[in-house]
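The complex appears here minus one protein chain, its other protein chains still in place.
Lettered A and B in written order, each chain numbered from 1.
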């Protein structure tokens, strides 16, 4: 299906006309991508992407979770097994399986992102299906070999102005250093993601903390541990980082005395960790991270509410990030209070909140962000990074928090080719929402142009200090 | 108000045109009704329905709850009292009371179902009111006497292909046997609803379990009790059943060892049952039922989240199902985990989930159904089986779970004449939703036809193995 120029715009002609005009002014703005999961080695090494299945199916949990939900084995989709059991390696077979089940994606954003990539990156304006699967496979394969399809060329073609990766606190950032050293003009910055050294309930926590302390050359005390964070944050900042990111099961924060926090640290550093201690330590560390952000200026992001690895059979066989992460209810009002009591009024802090619980948009997040100077709202996230999800985000937050307590768009993706597709979708939905406000006379057209530009470009740059 | 051919379609002309075309292709498809509460003796005995009040008012808790909420006594509406206190028996008086208060139903689906029935079954295209109440009463009464208004004739006229009733585990299914023996071509199948022998907090639980064990001729041990379920399920299956149904206060499941489960069974079989034991036993039995479904192929349905009989005065006077059942919050992510840990990846199981808590559509149900091969989503249920409710169901589930993790429509009704009205409403709303996707270029028109057909017919047949 060739991309329709009016896709995602309102059908009502007067509204559609306004949406078109607004979109025309933001369509070609550079992409600022302040939160995502692309691999920095792509930009460092600039090697070609392999076959179509490896590009579109194997790494995309949106794609394979849907196929899996209808009984298709992950092995048949080439998803690797950590234990080394062989899985399908024939990209063409995987691609055919995807093509045969393409109808499952009707009505999903995955479908729209995929088709946007197909057409804008590969010039393919056809709908994938059993009948053309092989032909399209060959056509994409052929193009992938071309130098114009390498990561740096695509970065430039996608008109990316800056992109952030997400990196473990203990990461040496070798790829980022290589990019900086290469003289290439692309801006690829790291983000400090310390979950592995903060969440004592995770396998590998103690090893990760030891590694952190070793890198920072600090002692295994709470003071040494905090100092290690400070040094690693400085290390990240020197390599371009402007933000930190925290993916926690809940939004719980704590405000322990430093003595109690130190005692808690000693407890979670023992081999057996109590689940409540682990939760409290995560909570305290969000507060510590906010304190450090006030010192060093890194923007702080909290992504709470995912029940990770809900499916134990799948987790044992395939490991993390295999589509079995399920949203849960989140309580921001009580959970964030300890942190906000300390730092909520401090304009030096920018704390960006995300949610997987849409019921909190209107009830909790917009009222909080519409009051506390330190708070901003991240865009619709993960399952809700979709046309209807983004529309609900605006409808449920704008009336209380306005536009200027939000921070533009995050593509949040590891699917490189989908980056322009996702930003384009966000721009279209925001323009459609603004067209709605203009057409029912809640906003004047000249203001809508300004807001559209802010949502597509300025707000992300400003909030993330890029 | 004569039924408008464009009712429930979008007003915007381009969208409306698409909706009309899509609907035109599914309007006349046979009705598959895989979950409902019609009385099998209707089809077995084929006796005429009595007067209009008995057809439309007395048995319909949607109707009398609304009248009751405005201060009209249930006695005046002819709702029977189990203690034998006389209630209004004059159908005409009841009908007049309904007609006098007909304005209360403005904006409700009850109004739309009622008017669809009036016009399509009785040829009455007028709005009910105080002025025409008597005339319409006479006209309907007269028609009810006609053989064309008997249950089997209506079944055929409604173009029903198959309909499921809901039957207690201990039901002898005499009516179903009579239907099968009669040679009538209608397909009326039972569904296995074991709540009364599973929920130890209910009055009559112990008697019901004794009856179950007696029917199955199994001992009063946990093993005997499970075997009794197996035998009764086989009995139901032999009489056409393809599904089981479980109406629980919560979605809690459990995975006890068989020894612990047996000890729990012994505890709940004692006269005094602890509320937590009753909850745990219900939870364990959902898991046992799933295990049996994998063995015998019966599709499993869970309908959780209703706080039954919230109004004790009303319950004491009138008993069950009198409109005082109120939805509550439900947590599927944690509650279903024990069952899903065991069987969520088993493609032999089809577990259909319903909800009365719409906040779970996007946050929990679509992500779960969009991952686990065993899960499917039932349609918008009870209070949400309405134009806006069905629209929200699609908007909140499709982007994550797609269409093919849903199972078409359930009319879920005991109001026989409303069956075509309800299916027609669902078809219209689904076509309106698809028209939306087509008009903003998220779906192509040829695909929308296919999806519309699947939603109206194929998905229910397939999911319920009918």
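In this text, a contact is a pair of C-beta atoms (placed from the backbone, for glycine too) under 8 Å apart; a residue touches a chain by one contact, two chains touch by 3 or more.
In this text, all values refer to a predicted model and were calculated from it rather than measured experimentally.
> Which listed residue (B:46, B:358 or B:440) would be found touching the missing chain in the intact complex?
B:358
> Per the definition of touch given earlier, which of B:59, B:109 or B:402 contacts the omitted chain?
Spelled out, the listed residue whose C-beta touches the missing chain is B:109.
> Out of B:4, B:185 or B:276, point to the residue that touches the absent chain in the complete complex.
Going through B:4, B:185 or B:276 one by one, B:4 is the residue touching the chain not shown.
> For chain B, which positions touch the chain that isn't shown here?
1, 3-4, 6-12, 65-66, 68-71, 103-109, 111-112, 127, 307, 310-314, 323-329, 356-359, 383-384, 386-389
> Considering the whole complex, not just the chains shown, which residues of chain A touch the missing one?
10, 12, 14-15, 331, 333-334, 337, 340-341, 344-345, 347, 359, 362-364, 366-373, 375, 395-396, 398-405, 436-437, 439-444, 447, 450-451
Methods note: only the chains that are shown with their structure count from here on.
> So what's the Cα centroid distance for chain A and chain B, whole Å?
Once rounded, the distance between the two centres reads 40 Å.
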